[in-house]
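Just one protein chain is left out here, and the rest sit where they should.
Each chain carries a letter (A, B and C) given by its place in the written order, and its residues are counted from 1.
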Amino acid sequence: MELAIFYISAIVAAGGALMMILQRNPVASVLYLILSLVALAVLFVQLSALFVGSLLIIVYAGAILVLFLFVIMLLNLRGEKFTSEKPILDKGTKITLVVLFFMELVILIKQMAFPQRMDSLMTQASPDFGGVEPVATLLYTKYLYPFELTSILLLVAIVGAVIMAKRDKNEEEGER
Amino acid sequence: MNQTLFLIPLFPLIGFLLNGLFLGRLNKKLISLIACGSVGLSFIVGLKMFFQLISLPENTRAIEEILFTWIPSGEFVVSFGYLFDPLSAIMVLVVSGVGFLIHVYSVGYMHDDPGYGRYFTYLNLFIFAMLTLVLANNYLLMFVGWEGVGLCSYLLIGFWFEKKSASDAGKKAFIVNRIGDFGFILGLFIIFWNVRSLDYNEVFVRAPEVFALGGGLITAATLLLFLGATGKSAQIPLYVWLPDAMEGPTPVSALIHAATMVTAGVYMIARSNVLFMLAPSTMTVVAIVGIATALLAATIALAQNDIKRVLAYSTISQLGYMFTACGVAAFAAGIFHLMTHAFFKALLFLGSGSVIHALAGQQDMRYMGGLKRHMKTTYVTFFIATLAIAGIPGLSGFFSKDEILWKAFSSNQGSIWIWLVALFTALMTAFYMFRLVFLTFYGQERMDHHTKEHLHESPKMMTVPLSILAVLSIIGGYVGIPHILGGGNQFEKFLEPVMKGVHHGGEEHALASSGHSAGTELTLMFGSVALILVSIYLSYYLYVKNVALVGRLRNSVSGIHKIIYGKFFIDELYNAIIIRPLVGGSLFLWKIVDVVLIDGVLNGLAILIGDVSLGARKMQSGQLRRYATVFLAGVVIIIGYFALR
Amino acid sequence: MTDQNWSILIPEIFLFIWALFIFGLDLGIKRKNPKILGYSAMAGLTITGILLAIFNGGILFKGMFQSDQLAIFFKVIFIGSAFMAVGSSFDIASEKIRHHRGEYYGLILFSTVGMMFLSSASELITLYIGMELTTIPLYVLAAFYKDDKLSVEAGLKYLIVGAFSSAILLYGLSLLYGLTGTTDIVTMKINLSLVFLSYGKIGPGLILAMIMVIAGIGFKLALVPFHMWAPDVYQGAPTPITAFLSVGSKAAGVVAFARIFVNGLIAFASDVMKPLDWGIIVAILAAAAMILGNITALRQRNIKRMLAYSSIAQIGYVMVGMVAASELGIASVGYYMFIYLFANMGAFTIATIFNDKTGSDGIISYSGLSKTSPIFAAYMSIFLLSLAGIPPLGGFAAKYLVFAAGIQAGYTWLVIVALLTSVVSLYYYANIIKTMYFSAEEPTIKIHPSFPANLVLLISVIGIILFGIFPGPILDWALESAKIFAF
Partner (left out) sequence: MVPMPHYLILSALLFAIGAAGVILSRNLLIMFMSIEVMLNAANLAIITFSRFLNVMDGHVFVFLVMAIAAAEAAVGLAMIITIFRNRGTIDADKFNLMKW
């Protein structure tokens, strides 16, 4: 059963991602990405990461990708064509490269030696593993410092995004 | 001990800073006062230190001043200090003394140049770097000076950068020297790696323990050091930059490219004699390269028409002599020749500068001639220098050159072949030097009328240094009169404490170390002098007498004259049998070996790197996806290579 | 959370608040006087430096924040490079940046804060966040001339490649986490040795993780082959930002590298650990960086691109010290970065001033600078010669130390490559000097830097000469900072 859920989610996640990069229409891409992320969230939950899994849907699919959609609408990109005039050879090389990369990753991951306790502990997790409370506890105690750092990071990102996206009127010409 | 040693390089540094900071804002008098004064002060301090040095007992003749620890890091300590021992004493006196005279000369020579202030700034910086080079108490500091003089040389060769040839020459000197420097620093790393120090004291004490005699490491290290020396001192295969370096102002050629900087390689090898003596095969290489350079350069000099180029090739040839001396373990002889050469070669260059000055920039000897009537002082001093370089007894060049010839013959490392080639080179030297003198000062005045009317002797500022150098060229050799002539060779004795690598037998070494008798030495000496005289006569015959004959012949219509002046056929014969092939060979060497082969290889290397550079640029297509692809490809390749092997 | 010495966070917190203060100040003065902003940014950095001297030494958050000597040494470099970047920005701030001047300075300070946190991070999560905190403001800063096509393109390229590399880095970090079961670097070291002891080997997964981390940090360092973005971004970005990128951001990468590899994975830096030896990987990349950087720099006509390739090569030299992974190695890296700070910031400052005056970055337009502005030509020559490693300037001692460390660690071949390429490098550095001094063309431009830019130049020149002749103090300090790693 679990294996079936894994395979279905895995296929949806990978297929969604693949479709995303193959789409010409960016809106469709975003939708495929959301699909992929939802499948990923299912896997997160299967791995007892309930809190993070739900965040993935709420934050990622719900906020970040909506932001993408907004931008696409804003730019009104429907008309743009990305016809490929690149030689097929170029594309072939790149695909070969990615396939090689994937193969390397698989080979090496299969050979990985993990710390000893990992083999023994592949059992049922405790019921509140990955729940909101334990993760939050960790976040506000042990990982308070990186958490606070992230807040600075978000502030910086807001400032940066505003500066970048803002349309500057040349009002200052008069002042100077 | 009161610290006065650091003053020697300090004065030129102050001069450099003063002139450099107020570049172009001072008047010329002040600039020259600062520049000459600072070098003069260095010389005075050097002299004082010299007397302090010889008042010390012979075996403790070394004054070391450690100013501070330069690079302090665990076992990699390098101190910043100066060492004043007999070897550096001689170098300091030569550099600051000759340097001072050339500074004074430059005041006259460069008087009308717009870059007056810049010139003296560079010149002072050069003196500072050179003094650092010779006074350093460790290899790293020596390298500092080594780079410094290279930089100044580059700046001064390209001094008249408006001329493309000048800036090209600067570039060439630069590239060639970098190759040498690369070898030098690599050699230093090998030494450092094994001895764990670069201080002379430690290196020379510990090297015999660390390195096996004739071992691969020490051979590699010394060969690399020698590569550095071939770059700086213009030896095969890196000599090509020196003739081009003549694009710089003539006093610069005198100071940097004849008297001081180019001898840095000889100094370095003499300084490292302990190391070189540990590597006999390197010694052989040094000797062979030295003598081959001497021969090649002398041959090329035979056919040059540019007065400075002749002198440049002559410098290369004389440097080859010094290396030959080092190669046969006669380091003291090498340094001796270095000193006398500094005197007479500086004099020759300055004299040629005076000539060029008088001829408004003309450097081609075919448009000179007859100058001895117009330029008395220049002629006399130039002639003295020529006698000295030719090795006429009684002048400084004789003593040093003879010393080298004798050592090449008698030393354990020497051989009769080296001696023969050296002698042959000496003959050629005498020949082309006198050819130079005859073409320049004798015969008809071949310059155009305009120039002829303006012929004048150079100002006092220039002739006084000439005279002083002429005196030095005469008496400079008397500090090293060989035993055989009853002198006791004070010079070699003086240097003995530094030459720890050479096993000194004192008297017996100099006399009959390898079973050679005093008679042999005397015979060789007189024989070579006689041959040199013949060679000079030949030159005289061809370039003074013959010219007149040719002139008359041209006027005559009758064929009878040919028989009357049958001598002429002999001349023709001479010409056909000896001179032509020689000159032809000379031209061939110059055109093929020098211009095509060595220049070609160097330029080819430069072009190749340039092309690779262009190709590497093309990789940067400006496309984002390309960048990401290369990034990923990098990861894939690295994983593939390292993780999956 | 008891008896923790919170005061060691004061420098970072102060600088963060100061950046916010500058945002406010910009609004307060109604964008009238840009100089006040610049001076207050410089003042803030100076105060941060002073605070750093007072409040240091100690750990916080169970070792997630470490204010050790290494962190402090590099924090000084970050603050110094930010100070110099701000100092050289005065002219462009009054002319080219019409909008968001406060944000311009504020973001530089934010990035500096990020670097400071990064250098103190001894744990992978914090390290990753510190890295992002360093980089995100730089994305924006690189594209700060929003009307300038080149600048925006530079920002975009930086951002895309940066995000790409950040994802690769994250994947590498996740593998490290999986292999060791911890994100703490010291615990990671212990766990790895435990695994090694119990299994007798560690699978090749570790090398995969290491390579991906090298790639991620290699982006910041512009190490070949992760360097492709650098020339374009360096060319397009505002010049002070380019300078900051080439020094501050690289130093941040260096310290992150040192934390992970020299501290955490030190055991895998020797031939014994084949094939898990990261030393050889980095050595090959360093060699590639030196060769490619120096050779490509030869044919550049734009001074910023040339300096970009030169800085690619320079990081190769730094990595020679890094692969040595010894006390001397790390100390030489620190010293190198310190001198590099002066030389590179100085050279870029000249480029900034020059660009302000002429609008050109072409090397050819430096012709005859020595005649009109002899002082600045002399400064530039000193910076370039130091970069080339000519004694007795700082760059020489730096190269010497790095090479000595390399030889000591047995990387002789790498040192030979480094020596050979440094021969090549001198050519293009000297080419600029030649253009400035030996160009027959009549110069027309005379540059007058603002007071802060002058100050920056003076500091740089004095630093290069002083610490070149007396490397002692800096080197001792660097050695001290290298002691935090147990070799």
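Everything below uses one rule, namely that a contact is a pair of C-beta atoms (placed from the backbone, for glycine too) under 8 Å apart; a residue touches a chain by one contact, two chains touch by 3 or more.
The model shown is predicted, which means the values in this text are computed figures rather than measured ones.
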Out of all the chains shown, which come into contact with the hidden one?
A, B, C
Considering the whole complex, which of C:182, C:239, C:408 or C:481 touches the chain not shown?
C:182
Touch assignment to the omitted chain, from C:15, C:51, C:154 or C:469, lands on C:154
With the missing chain put back, which residues of subunit B would touch it? List them for me.
617-618, 620-625, 628-629, 632
Touching the missing chain, which residues of subunit A?
2-3, 6, 10, 13-14, 17-18, 20-21, 23, 26, 29-30, 33, 36-37, 40, 43-44, 46-49, 51-52, 55-56, 59-60, 63-64, 67-68, 71-72, 74-75, 77, 80, 82, 84, 86, 91, 94-95, 97-99, 101-102, 105-106, 109-110, 112, 114-115, 117-118, 121-123, 125, 129-130, 134-135, 138-139, 142-143, 146-147, 150, 153-154, 156-158, 160-165, 167
Touch rule applied to subunit C and the missing chain gives residues 124-125, 128-129, 132, 136, 139-140, 143, 146-147, 149-150, 152-157, 159-160, 163-164, 166-168, 170-171, 173-175, 177-178, 181-183, 231-232, 235-236
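Assume only the chains that are shown with their structure count from here on.
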Any chain in contact with subunit A as well as subunit C
B
Starting from the mean Cα coordinates of subunit B and subunit C, work out the distance between those two points in Å.
44
As a quick test, compute the distance in whole Å between the mean CA positions of subunit A and subunit B.
70
Which subunit B residues sit where two or more other chains touch them?
633, 635, 639, 643-644
Two or more other chains touching the same residue: where does that happen in subunit C?
204, 207-208
Which stretch or stretches of subunit C touch subunit A in the complex?
1, 16, 23, 31-32, 60-62, 64-65, 98-100, 103, 106-107, 110, 113-114, 117, 123, 125-126, 129-130, 132-133, 136-137, 139-140, 143-144, 146, 175, 178-181, 191, 194-195, 198-199, 201-205, 207-208
In the complex, subunit B touches subunit C at residues 20, 23-24, 68-74, 76, 80, 140, 143-144, 147-148, 151, 154-155, 158, 161-162, 167, 170-171, 174-175, 178-179, 181-182, 185-186, 189, 192-193, 609-610, 612-614, 616-617, 620, 622, 624, 626-628, 630-631, 633-635, 638-639, 642-645
Going by the contact rule at the top, pick out the subunit A residues touching subunit C in the complex.
104-105, 108-109, 111-118, 141-146, 149-150, 152-153, 156-157, 159-160, 163-164, 168, 170, 172, 175
